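Single-structure report; data block below.
The other protein chains are all here in position, but one chain of the complex has been omitted.
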Amino acid sequence: MKLISEKGVKRLLMITAFSAISALLLIALFIINEGLPFIFKYGLKEFLFSSDWQPHLGKFGIYPMIVASLWVTLGAMLVGAPLGVAGALFLSEYVPKSVMNIIKPTIELLAAIPSVVYGFIGVMVLAPIIRDNFGGPGLSLLAGSIILGIMILPTVISISIDSILAVPRSYREGSLALGATTWQTIHMVTIKASKSGIIASIILGMGRAIGETMAVIMVAGNSVNIPHSPLDSVRTLTANIALEMSYATGLHRQALFATGVILFIVIIILNSIASVAIRKRMVKK
Amino acid sequence: MRIHPRYTQGGAVAVLGGATILTLMILVFIIFFILEKGLPVINLNFLTSNPEDMGRAGGIFPTLIGTILLPLLAIIIATPLGIFTSVYLSEYTKETKVTKVIRFGTDCLAGIPSIIFGLFGYIFFVITLGFGWSIISGGLTLAVMILPTIIRTSEEAIKSVPKSYREVSFSLGATSWQTVKKVILPNALPGIVTGIMLSVGRSIGETAAVIFTAGSSLRIPSSVFDSTRTMAVHFYILAREGISAENAYGTAATLIIAVLIVNLSAYWLMNRFIAKRS
Amino acid sequence: MNIKFHIQDLNFYFNNNKVLKLINFEIPANIILGIIGPSGSGKTTFLRALNRMNDLESGSRIEGQILFDGEDIYSSDYDVVALRKRVGMVFAMPVPLPMSIYDNIVYGPRLSGVNDKKRLDVLVEKSLTAAYLWDEVKDRLKTSAMRLSGGQQQRLCLARVLAMEPEVILLDEPCSGLDPISTAKIEDALTELKKEYTIILVTNNTKQAARVSDYTAFFLMGDLIEVGNTGQIFTSPNKTETNDYITGRFG
Partner (left out) sequence: MLKRILLLSFVFIISLIIWNCGKGKTSITLAGSTAFQPFAEKLADQYMAIHPEVAITVQGGGSAVGVQSANSGAAQIGMADLVKLPEEAKALTATVVAKDGIAIVVNPQNKITNLTTDQVRDIFNGKINNWKEVGGVDAPITVVSREAGSGTRSSFEQIVGNINLKKDALIQDSNGTIRETVANDANSVGYLSHGLINEKIKPLKVDDQECTTESIIAGKYKLVRPIFLLVKGNLEGEIKNFIDFILSSEGQQTIKSNGLLPAK
């Protein structure tokens, strides 16, 4: 009756696990293989710390883009994470299940809207609002952060809702029975019990924010500038890759892949900081 | 000074509710923005005829097919891979440095821009493996792209299944796989479905990775080795090359209506499944 | 008398903390063995060692031997799954799986490949009856087990174990969360069941051990202080610690 033995299942699962992971590794290797030679040729210091990006003159400095990437990601997290987690808490604690069964799929719909559509909304609606009220060109760090913040909402909200709903009812009842208000219960019990899922949602959301290209290209303005205010136009590392890849050949193309390598390192650093920082805050609570 | 719990309660409800309302308003605005521009062009003819005159006239029929096939293929490949991986990581191995590194690596890859996945797919599937611009190249590339999301969400869902269920199942003489199949996966289903829906969304909305791997041919594919164009790519080309804003938004509106139907029915099916079980 | 378990020089560690120290004794078949002792005395760990549930905890390690019908259950080629089918377990908190009452009961048999509807029906009735639950639930077998009351849930868990037709039943403080009536029902069931099964009952309630068990073992700080006839343990214990515990001087 049994087709595969228990040991066989384990081996099979191990193979799938490692094939999935090696597919992901392959991508990492691919980027490094295409980009690393350029860094050696051009010099890491010059590449990282020069502010001069003029591919036609053979000048490839990505410092402003690193700074911009960090700011835009931080901005997006400031917009998306609190809104998303708050929304998830409210929806799962205060809203009846039947309503949530409609709202949650609808929020996940936002994940399927092509990022180009977000880009157009940014250019046509958000940028003019920023320009008319705050000045500057409108297409800016601020616009990029807001659009990205909105784009990560479905990821943050959906995954958080799941982990909040997975908190056993007895925890909540225990807290409420001790005379805690709903908010105190959320604050002291629910968040703590579901923190692993909330962290995962924020980190996946951050991944989406760093990795998003099309929408950022359209709304952030793409000047290779170290931003001095949120109203300045900026170019992120991802934008740089997607923006120029379609015409890039030779050294220029390699430089774009090298941008990918640096991006990868930035992601690693950001992920480490994020997981440590979030975990610390959560633990304090 | 200590604030009375009743006030913090009220304040918290106001803040959380406010954030939720703001989020929902943004959501509604985006949907209305697209529908308002797109609905006027949608009719039966638009859905069932081929694009004409560079996409300025005619419909979007071939892109409907691409939009169904590509994400479906990606999901079919990535879902078992992702779920099995997370099952392996959470049920079959002890928490070690290796699993931590794997998890961290997965998180990092979730942040790789889709264009990189596209270029990778282009060089690996399209050129090296010789699949050409095709549904299969695109599906495989998208599958790799959504893997991190599926792995992480499934893992979180599996983690949230109470430990006592596992103990009971084992104590009743279940093997690990029987426990996974009968207790863990069914109870982790809501979380897994969330991951799948987010991934479906991501692969339906994706452009860069698709253009480089599945191509953007408007012909109706006759095999998985043929190229295809998804609605997102169609929107991308029409809107970015400034060909036809009307048809671009018509495509986007069709897309969100289709996705909404898919999402709602997936959740309806899931809830029915859960209700039937208990 | 037929011996079910031989425990020989058993040491048990969690992450290098020794939680069981050099345990030696034998458990005969078809009796109820009560295990008593204060919290943290290692009695639950001992119980879970008997069907290798401790394997699920990371950092657990064992020295010595546990022989079940003469076979070392910790030898590397021993079939754990088969062991757990022969040695069933009821946990302290009732944990019905989120499925119907019927599906909960047939969970074990189905795993062993029993799919015949008629046989399963018979099993369900038999085990629910043995657990004194049949009359209360016979009309709603297809409803969710989560909707039962705590006492009913625990009896369901017992019935679920019985449906596997094991040889030994391990119970880990099965009545800790139950009212006196539910407790009495479970105790009645146990007394009835010892004809066919070997029952090992961990309990915090010394009176319960006195009421239902034939033999009683007293654990303290990971040591097996004393084991013997229930009557003898409760009336004339050999060790002062035992006496102190059952008279309520500590614990």
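Chains here go by letter, A, B and C, matching the order in which they are written, and residues are numbered from 1 within each.
Heads up, the rule we're going with is that contacts are C-beta pairs under 8 Å (C-beta built on N, C-alpha and C of every residue); 3 or more make two chains touch, one makes a residue touch a chain.
These figures come from a predicted structure and were not determined experimentally.
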Exercise. Name every displayed chain that the left-out chain is in contact with.
Key: A, B
Quiz item: Which one, B:L64, B:M197 or B:I211, makes contact with the chain that was left out?
Solution: B:I211
Exercise. Identify the residue among B:L27, B:I42, B:L89 or B:V126 that touches the chain left out of the display.
Key: B:V126
Quiz item: Which one touches the absent chain: B:K163, B:R219 or B:R272?
Solution: B:R219
Quiz item: Residue-wise, where is chain A in contact with the chain that is not depicted?
Solution: 53-56, 119-120, 123-124, 127-128, 131, 137-139, 217-218, 221-225, 232-233, 235, 242-250, 252-253
Quiz item: Since one chain has been left out of the picture, which residues of chain B touch it in the full complex?
Solution: 53-55, 69, 72-73, 76, 80, 122, 126-127, 132-133, 135, 181, 185, 211-212, 215-219, 222-227, 237, 239-243
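Definition applied: only the chains that are shown with their structure count from here on.
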Quiz prompt | Distance between the centres, which are taken as Cα means, of chain B and chain A, whole angstrom | solution = 15
Exercise. Pull out every residue in chain A that's touching 2 or more other chains.
Key: 6
Quiz item: Can you list the chain B residues in contact with two or more other chains?
Solution: 162, 175
Quiz item: Which positions of chain B touch chain C when the two form their complex?
Solution: 94-95, 162, 164-175, 178, 182-183, 186-187, 277-278
Quiz item: Any idea which chain A residues touch chain B in the complex?
Solution: 6, 9-10, 12-14, 16-17, 19-21, 23-28, 30-31, 82-84, 86-87, 89-91, 93-94, 101-118, 120-121, 125, 150, 153-155, 157-159, 161-163, 165-166, 168, 180-184, 186-187, 196-197, 200, 203-204, 206-214, 238, 241-242, 245, 260, 263-264, 267-268, 270-272, 275
Exercise. Spell out the part of chain B that touches chain A in their complex, as residue ranges.
Key: 5-6, 8-9, 12-13, 15-17, 19-20, 22-24, 26-27, 30-31, 33-34, 80-82, 84-85, 87-89, 92, 102, 104-117, 119-120, 123-124, 144, 147-149, 151-153, 155-157, 159-160, 162, 175-177, 190-191, 194-195, 197-198, 200-202, 204-208, 231-232, 235-236, 239-240, 252, 255-256, 259-260, 263-264, 266-267, 271
